[in-house]
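Shown here: the complex without one of its protein chains, the others still in place.
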Amino acid sequence: MATPVMNQAADQAAASTRTVTLGKSLNLGLRAAMEADPKVIVMGEDVGKLGGVFRITDGLQKDFGEQRVLDTPLAESGIIGTAVGLAIRGFRPVCEIQFDGFIFPAFDQIVSQVAKLHYRSQGRVTLPMVIRVPFGGGIGAVEHHSESPESYFAHTAGLKVVSCSNAVDAYWMIQQAIRCDDPVLFFEPKRRYYEKGELDVGATPDPLFSSRVLRTGTAATLVSYGPSVKTCLESAAAAAEEGTELEVIDLRALSPMDLTPVFESVRKTGHLVVVSEAPEEASLASEIAARVQQECFYSLEAPVLRVTGFDTPYPPSKLEEDFLPDLDRVLDAVDRSLGW
Amino acid sequence: MATPVMNQAADQAAASTRTVTLGKSLNLGLRAAMEADPKVIVMGEDVGKLGGVFRITDGLQKDFGEQRVLDTPLAESGIIGTAVGLAIRGFRPVCEIQFDGFIFPAFDQIVSQVAKLHYRSQGRVTLPMVIRVPFGGGIGAVEHHSESPESYFAHTAGLKVVSCSNAVDAYWMIQQAIRCDDPVLFFEPKRRYYEKGELDVGATPDPLFSSRVLRTGTAATLVSYGPSVKTCLESAAAAAEEGTELEVIDLRALSPMDLTPVFESVRKTGHLVVVSEAPEEASLASEIAARVQQECFYSLEAPVLRVTGFDTPYPPSKLEEDFLPDLDRVLDAVDRSLGW
Amino acid sequence: MSSPEQWTHPEPGVGPAATAATPTAEQVIAGLRATSEGGPELVQLLTPEGERVPDSRWDPYVADITAEDLRGLYRDMVLTRRVDREANALQRQGQLGIWVPLLGQEAAQVGAGRALKPQDMVFPSYREHGVAWCRDVHPTELLGIFRGTDHGSWDPLAKRFHLYTIVIGNQVLNAAGYAMGQRFEGKVGDDDGEATMVFFGDGATSQGDVHEGFVWASVYDAPLVFFCQNNQWAISEPTERQSRLPLYQRARGYGFPGVRVDGNDVLASLAVSRWALDECRHGNGPVLIEAFTYRMDAHTTTDDPTRYRLADELEAWKLKDPIERVRVNLVRHENADHAFFDEVQAEADQLAAELREFCVNMPDPPKERMFAHVYEDGNPVLAAQRDAYLAYASGFEGGGH
Partner (left out) sequence: MSSPEQWTHPEPGVGPAATAATPTAEQVIAGLRATSEGGPELVQLLTPEGERVPDSRWDPYVADITAEDLRGLYRDMVLTRRVDREANALQRQGQLGIWVPLLGQEAAQVGAGRALKPQDMVFPSYREHGVAWCRDVHPTELLGIFRGTDHGSWDPLAKRFHLYTIVIGNQVLNAAGYAMGQRFEGKVGDDDGEATMVFFGDGATSQGDVHEGFVWASVYDAPLVFFCQNNQWAISEPTERQSRLPLYQRARGYGFPGVRVDGNDVLASLAVSRWALDECRHGNGPVLIEAFTYRMDAHTTTDDPTRYRLADELEAWKLKDPIERVRVNLVRHENADHAFFDEVQAEADQLAAELREFCVNMPDPPKERMFAHVYEDGNPVLAAQRDAYLAYASGFEGGGH
């Protein structure tokens, strides 16, 4: 399964291919979704005239007007709570939460209404809404601007959670999320907003809820998502120079997870390292470890190891290089796994 | 470690011993804490005149006055946010969240302030506050009254999380939580409020952050907390009748977890089943599985299995018997583990 | 010291700052009155004694109400109450897990409910059985929630009556969003415009979500009527625990009108609701209505109000019963005879019997319901969980487990 769209695009280098940053790609994807469906609206703090603090919605208000791109009052529960109402009315709201740390005022609406309404109404009410969240650290920001809250949402039944790791996926995944009839938490790796990719808008994307093998290898498997995927690819490249071939899997979908390729990979390599920036305790990394040890019990030659953020609040940014999993920590874990 | 206080109390049957329900025991513990320290205050919805919807704070306002037992306005963020201020001022607030499902409006204050203030202030500000949450299902309630949100808080660095499973622990643990200088989420197994125990108020309790072996066995280990502990004890009793001796461990502390007794047990039994009502994905049960497979890799004769609530919203109560782990599901998992 | 007027209408530079550190007895009384009695601004068209009081501002909104219409409102209230009492009894008999009584709030709800037009949308809280009735949600459709077989069984879109919302305040924001949508779609601006009405209690006004709903609706000129039933209690807490001022005055700080209506007066509730909906459908929303009423029963069947309020209070409010005053008025003006009242009574008994019959025969939900409709587009992980569980559970079939 899962032909890597990235490579496809790079290979073709067709007329429709252009070099874009991940951020720009999201902008193009949002624009395409708004053009395709007049019910798609964008809402959040500063998403209109300013185009969002990361400029992801740049130019959209100018072209689609103030009733489709809403600069909302400053309150996240309000943003999500009114988006629920708009979705009930038949709109497809795409909400921007300005930074990861500011999703918590909306937590109640997300957990109590967004996640449950379809279930409560026995399917009579659908909530096709997307909540975009720039997430993760590595940009030298002040407090509350570098959180990785995705595990909270993966633990919440009724939500779908995805994260893109590169410019090409960003374009497709945001559109697929908007087309999805379930509420989707869309985590954007903010420190990768300026990473470039070759986008072919004529290509056929993978399904939204599929993980993808980005690099094949036989020694051990690395699984990750969002901003850490690049870290894993770099780790694999470094390992390859020393003759160790690592398989790298980009999860893409965090809930539901598509772990089949991971199981297959572990059956082949016998070693798994999960990499994520979020604190470790009761996290998505824990979930992957729990499921892989169950599915691949007899294949594992070492326990599943986790390389994650620490179980501390996000530290002052001068310390974030220590907090965030980096190449060395990933390879250290690989070594520990191989030497188990 | 960890002498079972329950058995101790039962054995002694001293003059100071009395039979109390878990709910009453909490009430006695709160009263003792308020008597011991005038800075302890109780706050929440309906905790005063009514004594709380479960009567856990019954009589406290009458005896300690309206400035130590506050019937607050109806807003959870307000309850927790003002408790933070009161704690900064030197009080030790004990907040009641009326039902598990209503903690979410306070999630932002808990995650952004309660969990982080001590860290942010480099230890200059301590927040000795307790957030009491009646949690879990099994009481035939309507929506939002049967949630098990403990994993969200275990995933949040800076918080401590505990859950009592019986009347005797309830008395000690609530007092220990109030004496703790860190913020503590205190999860009360509401469907066990009427379970009785023999309380000896002269006994010496175990430390708050310690798990406890409640029953020893050699075939397999059951680990659980809160309301499911009783389910596990019943499962072990049933298994014993068929000649299978299960070890049962009550986690008591959910964050940080005291897993040493679990590791020891698994090294002996080779089989572990984790039981919890919360949905499975990215949960405390996942964390336990992840850590045990790492610590006991060579001891496990089968993967760690989880028996949990399903990854659905909490169902209509006529279906909760299917949702909640019961004796049959626990023993089925034990069988699967033993037969792996 | 400060007069009640000053106390309840503080403006910059006028009157004392607020309550004093140790309020005077006068201040306390003024404060209590402010939050718990009508006051001069209470809209009332029908006194507790059934007398019709003229009101130049509000009469036009009920000028078209014929004797037949009034009988209709009476019938709505009687049937609503009968359903409420029957459900309460069903709970006592173990047929329902819990019931949330509306006893005493029939006029507030039926007045509001009958003011609604078909194109309007409603977001209820959890006690709006009377509004449900007016939206053609059959009382039997409410039972699943309280029996534990579902979380709401009517079609919220078809009935234009959203599911009950239990998390206090949530629905206010959802309603604000819906009303914004009505506006964005250009469905606002004339007599046929659409409007939304959202219900919440006095206690709910403290929640951040309710405030944010006020902010959003006012900033987006949403056609939204905030209908606050102040039944004077949030479980055991009286309204003074939520506010210094009468709640309708909350609207002042946001720049939209707030009106306090006698919630035990179905005509007044109808008039004020019609006006408010009209304002909204013409684009002059939002509007806040505080319906001043009283919860004559417990908060829910699991509550014990004797622990926090005096029986006297209830007795006083029985004299203001919302149904009684309409009956007296109908009788006094000879707009209804014995036969009518008997008929309504019979209809009520019939409905109650139907409700009971339906309730005791409700099948338990199938196990599959636990897993159904969590997602619209499916979820393979959950599907596997479901399949495994159903396969496992089928092993117990026949024998109880």
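By written order: A, B and C. Residues from 1 in each chain.
In the analysis below, a contact is a pair of C-beta atoms (placed from the backbone, for glycine too) under 8 Å apart; a residue touches a chain by one contact, two chains touch by 3 or more.
Here the structure is a predicted model, which means the values were calculated and not measured.
Colleague: Name every displayed chain that the left-out chain is in contact with.
Modeller: When the entire complex is considered, the left-out chain reaches A, B, C.
Colleague: Check the options C:D221, C:E324 or C:E376 and report the residue that touches the missing chain.
Modeller: The single option touching the absent chain is C:D221.
Colleague: Quick one: say which of C:A107, C:V259, C:I323 or C:L351 touches the chain that got left out.
Modeller: Residue touching the chain left out of view: C:V259.
Colleague: Which one touches the absent chain: C:N284, C:T302 or C:N335?
Modeller: C:N284
Colleague: Check each of A:G101, A:G158 or A:P227 against the chain that is not shown and name the one that touches it.
Modeller: Within the whole complex, the residue contacting the unshown chain is A:G101.
Colleague: What does the interface between chain B and the hidden chain look like in terms of residue numbers?
Modeller: These residues touch the chain not displayed: 41, 67, 72-73, 75, 77-78, 80-91, 105, 108-109, 112-113, 116-126, 128, 157-158, 160, 180-182, 209, 256-258.
Colleague: What does the interface between chain A and the hidden chain look like in terms of residue numbers?
Modeller: These residues touch the chain not displayed: 45-46, 48-51, 53, 71-75, 77-78, 101-102, 104-105, 140-145, 280-281, 310-313, 315-320, 322-323, 326, 328-329, 332.
Colleague: Against the chain that's been left off, what residues of chain C make contact? List them.
Modeller: 7-8, 10-13, 16-22, 41, 57, 188-189, 205-212, 215, 218-219, 221, 240-245, 248-260, 279, 282-287
We adopt the following convention: only the chains that are shown with their structure count from here on.
Colleague: Using C-alpha centres only, name the chain that sits farthest from chain C.
Modeller: So the farthest one, by centre of C-alpha atoms, is A.
Colleague: If you average the C-alpha positions per chain, which one ends up nearest the average over all of them?
Modeller: Given all protein C-alpha atoms shown, the central chain works out to be B.
Colleague: Just the number, please: Cα centre separation of chain A and chain B in whole Å.
Modeller: Centre-to-centre distance between chain A and chain B: 32 Å.
Colleague: Express in whole angstrom the distance between the two chain centres, defined as the mean CA positions of chain B and chain C.
Modeller: Going by mean C-alpha positions, chain B sits 36 Å from chain C.
Colleague: Return the residues of chain C touching two or more other chains; collapse runs of consecutive numbers into ranges.
Modeller: 150-151, 167, 208-209, 369, 374, 381-382 - these are the residues of chain C that touch more than one other chain.
Colleague: Which chain A residues sit where two or more other chains touch them?
Modeller: Expected reply: 105, 108, 112, 116, 119-120, 157-158.
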